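Below is the structure I would like to discuss, written out as structure tokens.
Moving on, here comes subunit A:
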Amino acid sequence: MMILLLVLPLAAALLMLLWPRIAPLLALFSAAVCSFLALQLLLQVSEQGTRYWLLAGWPSGLAIAWQADTLSCLLILLTAVLQLLVGFYAFATRARDKLSQGFWPLSSLLQLSLTALWLSRDLFNLYVCLELLALVAVALVSLSGRKAIKPALNYLLLSLFGSLCYLLGVVLLYGAYGRLDIAGLVSQWQPNLLTNSALLLMSLGLMLKAALWPLHGWLPAAHAAAPAPVSALLSALVVKGPLFILCLLWLQLASTEQAQAMAPLFAGAGLAALLFGGWSALRTPFAKNLVAYSTVAQLGYATLALGLMLKFDQPLIFAALWLFVLAHALAKAACFLAIGEMSGTLGGKRLTTLKGASQTMPLAMFAFAVAGGSLIGLPPSGGFLAKWALLQGLWLQEQQLFWPLALVLATLLSAAYVFRVVVLAFDRADPVAPDFSPQVLPQWLALLPALAVWAMALFSEPLLLLLRLEAL
Partner candidate 1 sequence: MSVGGELSVISTLLSSALLLTGLLFFIAGSVAMLRFPDSYSRLHAVTKADSLGLGSIIAGLMFYCNWWQNLLMLLIWLLVLASGTVSCQLLARFCKTKQDQA
Partner candidate 2 sequence: MVEFSSSLNLFLATAATLVAIGVYGFIVGPEPLRRIVALNIISAGIFMLMVVLAYRSAGPDAVSTLADPVLHALVLTGLVVAVSATAFALALLARLGKTTADRPEEPGP
């Protein structure tokens, strides 16, 4: 099953290169099957517990280690499902958007690289996965042609730099301990200057790749320049890869003292990202940039949760961290698809194009608003769930008033930028007329993840339980 999850997208991508004609069908088919398999895997793992593999059966240390815990399985499922959804969207709009054929194999490869990343527990293998991810992402961004080349190049260069920082850290660790698998490293780990620096170097690289504040500069341009389905994938999934590794490093490898020392930095960076990203989203005149800045801000929640997790070591906060990631992935996919749909139909990149969109394209606008509700954290959405878990975790610590306050402030900012769009959409004075009659199916596809993120609340108890177990 595991193998099919990896082989299927790969085989599909290879076949697509040979016969581009059937590419969309192949991509959709593989994504659909993978979604099903991932669900199976999740159920299996949640029943039978975490599974650990040494690839090819070589002794530990020599072989690349894989681990399928519930978190990995959840992320694999998320990847496959979003892939399927975005694939459908791209298929539905292919005639209009003139999306290049190149999208299909790349999107399958994106799924493959992410799945490989979620599974891997080997530092060097993670490096290869990261590079793969970065190249896929950049290739996807460059699909939109001329205007995307510069952001794509910028993205690629910074991403490469980040990978090299990460690699340097890996090499230092290998030099010190002579092994690469995380489990093996944990058993020999000693907090000293070497491991400190290695961790810092790797974190620097990963933060650059995950666009965590203050290394987020490349993200808005790159995500805004990409075609709508690509932006959805990038924002929803790609930036989460490095974040995942960052969590692995700090939650599993780092010793308690190291984690404690790093906690305020992460928490501070997260808070700064929330404030800065929110503020920039409020100021930008372009619709897609707004959503991209919102990604920066929302990643701040995850960073903040990571920092607080390191500080307080609360399983609830860990759950909150991944709930943020899940909820954000779904909500952001909906946002980008909806915005892409609206600016495609209404013809313009500026926010002002969305004037009166609640009349001209009510469904897409509704999708955006619903997804925005989750970004803000209104109940009963996934975002609310995450915020609730974080607050619960925080209140369990005595005398913590600063962080809840900061959360409130950040939430207000996100509400401000989401409703900046919504209010504009209700402007009835002179609505922007669509260039052509809006398509209904893509709008529904944009609405789907938004509804899914609200439906997350229905599964909140099992979700919280699963994720909380994972932290121990």
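The candidates came about this way: all candidates are chains of the complex that A comes from, given by their letters.
Quick note on the criterion: contacts are C-beta pairs under 8 Å (C-beta built on N, C-alpha and C of every residue); 3 or more make two chains touch, one makes a residue touch a chain; residues count from 1.
These numbers come from a predicted model, not from an experiment.
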Candidates 1 or 2 all belong to the complex; subunit A touches number 2
Taking the touch rule as given, give the residues of subunit A at its contact with candidate 2 in the complex, in rising order.
62, 124, 127-128, 131, 134-135, 138-139, 142, 146, 149-150, 152-153, 156-157, 160-161, 164, 167-168, 171, 174-175
